[in-house]
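In this view, the complex is presented without one of its protein chains, the others remaining in place.
Lettered A and B in written order, each chain numbered from 1.
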Amino acid sequence: MRLTRANLVLGAFLIGAVVIGGVLAPWLAHTDPVMDANLMNAETAPGREFWFGTDGQGRDVYSRVLYGARTSLTVGIVSQLINSVIGVTLGVSSGYWGGWWDDWVSGLTNMMLAIPSLIFALAIMAILSPGITSLLIALGLTNWSYSCRISRAATLSLKGQGFVQAAKMLGYGDVRIMLTQILPNILGPIIVIGTLGMGGAVLAEAALSFLGLGIRPPAPSWGSMLSNAREQITTAPWVAIFPGLAIFFTVLGLNLLGDGLRDLLDPQSKARV
Amino acid sequence: MTAYVLRRLWQMVPILLAVALLIFVIFSVVPGTFASATAADGRNVVDAQVLERMNREFGLNDPVHVRFGKYVAQLATFDLGISLRSREPVTVVLGQRLWPTLQLTLAAMLLALALGVPLGFVAALKSGGWVDSLSMVFAISGLSVPLFWLGLMLMYLFALVLGWLPSFGYGDPSHLVLPALALCVFPMALLARTTRAVVLEILHADFVRTARAKGMSEMRVVRWHLVRNAMVIVLTMAGLQFGSVIGQAVVIEKLFAWPGLGSLLVDSVSTRDIPVVQGCILCIVIFFLFSNLLVDVLSARIDPRIKYT
Partner (left out) sequence: MWKKLVLAAAIVFAHGVQAQTPETPRKGGTIRFTAPYGASFGGMDIHATNLAQDEIWARAIHRALYKWDSALNKPVLELAKTVSVSSNGLVYTYQLRDDAFFHHGRRMTADDVIWSFNRIVEPGKSYPGARFVRAIKGAVEVEKGEAKTISGLRKINDFTIEMTLAQRIDPAYNFNLAVTAIYPADEAVKESFARKPIGLGPFKFAEYVPGSRIVMERFDKFYAKGKPHADKLVIYVMGDAAARDVAFRNKEVDVSVLGPAQYVAYRGDANLSKSILEVTENYTRYMGMNSSFKPFADKRVRQAVNHAIDADLIIKKMVYDKAYRASGWLPTTSSAFDKNLKPYSYDLALARKLLTEAGYPNGFEFEITASSNESWGSPIAEAFIPMLAKAGIKAKIVPVDGTVLGERVRKGDYQAYLWSNGSGPDPLAALKCFHSATPRSACNYTEFKSPAVDKILDDADRMGPGNPKRDEVLKQANALVYDEAPYWFFNYNKAVLAHQPWIKGLQRNANEMAWQNYEDIWVDASSPAAK
């Protein structure tokens, strides 16, 4: 469908730009994002020397946005990876084995679903020392419930199917069946959830920075750059505009990509939206 | 139905206990005690004796299992302890913030439903056209903006530049508009997309049925089933979004100085007023569980095929 293709192309383009920016940051950037803090240059407007201007400490915003791409991509990818691994492991196993394990996992999932994820992440960030590792732990541990639910539902419907029964009769072990028969079939929805979740993780990082619990300076992260710049809007708006645009286009790209992938892989999906 | 509701209420208890246990564990290892937080800004010379008496008065030095035992015993009597900062009972402190929180989250959800559902509906009817594309672009953009940024921009535009609304405060409805507007964008976008998707399904099914042309009454019955199904899906999505809205409200409350549970939570975390933090989170969870129950009950009302045994 035209819309699917448009989504995929645009999403891939945006994300591609972000990935290239992040990966090639050391070559594309003009300065070191942390150490090159020359106070004499503080808050210069965008121009020939500093494409995106400089911030309050005299650091080049352009370079920091490029390096910030690494942080945001890391946050997005790793946290979603953790989410997916936990969610799929718990979901597939509980769907397949059932019994007390299923009860226990369902109870745990219910509990996790009852706490809004931002609040849970807030609580975890409060107890860990500030930094990117803590953020990854906080986001990774609080967002797996949805993929767990989906995996479990899919496993339940798959496990009665012919090919699974056949594998059982051939004497395959449970784990082997889960890995080789069930997992490949749920990969589609999981990838979609993961892609959409990455956008959520980037936004969550910004929200936690606003609340004072995100990644701390001087590490370049779009969320903390945006949050710390809100007081400089009247004197140096560029310090906030560029990280803000970066977040917007990245999350937009992830959302578009996720939409496109979902339409591509599973057009009948009831897990729409 | 009543049996179902009662059973759901009963099932909430272990969930709440599990959450209470979880947040107790989390906040028993939080660095920095209330006493040390009072001196964190460097203004007060820390008086060692007052610190020590504070720790003793609030039992902050007791071993973990003693504190946990006290905590559970208090929970059993619906006693959430006292605030370390003001020495008021936590239930009183929370009670003062309940109504503002309800106002904000309900207003945001209602706005989201009132704006999002029609938008999705129209987009589905005019599917493929520029209305559809524009509204979906708008929706997906709404899902990509950091919330505090959106709130700040709204504040600048409507309060400072245009002067139509106050930029902060609590009291009359004009103070509610900007916070609710900022908070409703995300769920509105999702609801628009959901509505569009389910309406498209209905329309396509319609199309298929009329192609078979089996007769008016069957088509009407089928459409009615699909509409009810669609309403349930939208309602369920709204219910799920409510939980997310309660969480996101923390950001909006801090920005607009809205006196709800979210701003109390953030403030108490920074002052390490642990009983209040625990109480806030429990309160928020209860909110969410009740709203889920409400959604399920309404769904059953709308679509009697949904039977809860």
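In this text, a contact is a pair of C-beta atoms (placed from the backbone, for glycine too) under 8 Å apart; a residue touches a chain by one contact, two chains touch by 3 or more.
Computed from a predicted model, the values in this text were never measured in an experiment.
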{"item": "Identified contact with the non-displayed chain, of A:Ala42, A:Leu81, A:Leu141 or A:Leu264", "value": "A:Ala42"}
{"item": "Contact partner of the left-out chain, one of B:Arg53, B:Lys70, B:Lys126 or B:His204", "value": "B:Arg53"}
{"item": "Absent-chain contact - pick from B:Val93, B:Met136, B:Val199 or B:Val245", "value": "B:Val93"}
{"item": "Where the unshown chain meets subunit B, residue by residue", "value": "31-33, 36-50, 53-54, 56-57, 83, 85-88, 93, 96-97, 100, 152, 155-156, 159-160, 163, 166-171, 253-260, 263-264, 266-267, 270-272"}
{"item": "Contact footprint on subunit A, counting only the chain that is left out", "value": "34-35, 37, 39-40, 42, 56-58, 129-131, 212, 216-218, 228, 230-235"}
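We take it that only the chains that are shown with their structure count from here on.
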{"item": "Interfacial residue positions of subunit B with respect to subunit A in the complex", "value": "14-15, 18-19, 22-23, 26-27, 29-31, 140-141, 143-149, 152, 156, 190, 193-194, 197, 237, 243-244, 246-248, 250-251, 254-255, 265-266, 269-270, 277, 281, 284-285, 288-289"}
{"item": "Subunit B partner contacts - residues on subunit A that touch it in the complex", "value": "107, 110-111, 113-119, 122-124, 126-127, 129, 199, 203, 206-207, 210-212, 223, 226-227, 230, 233, 244, 247-249, 251-252, 255-256, 259, 272-273"}
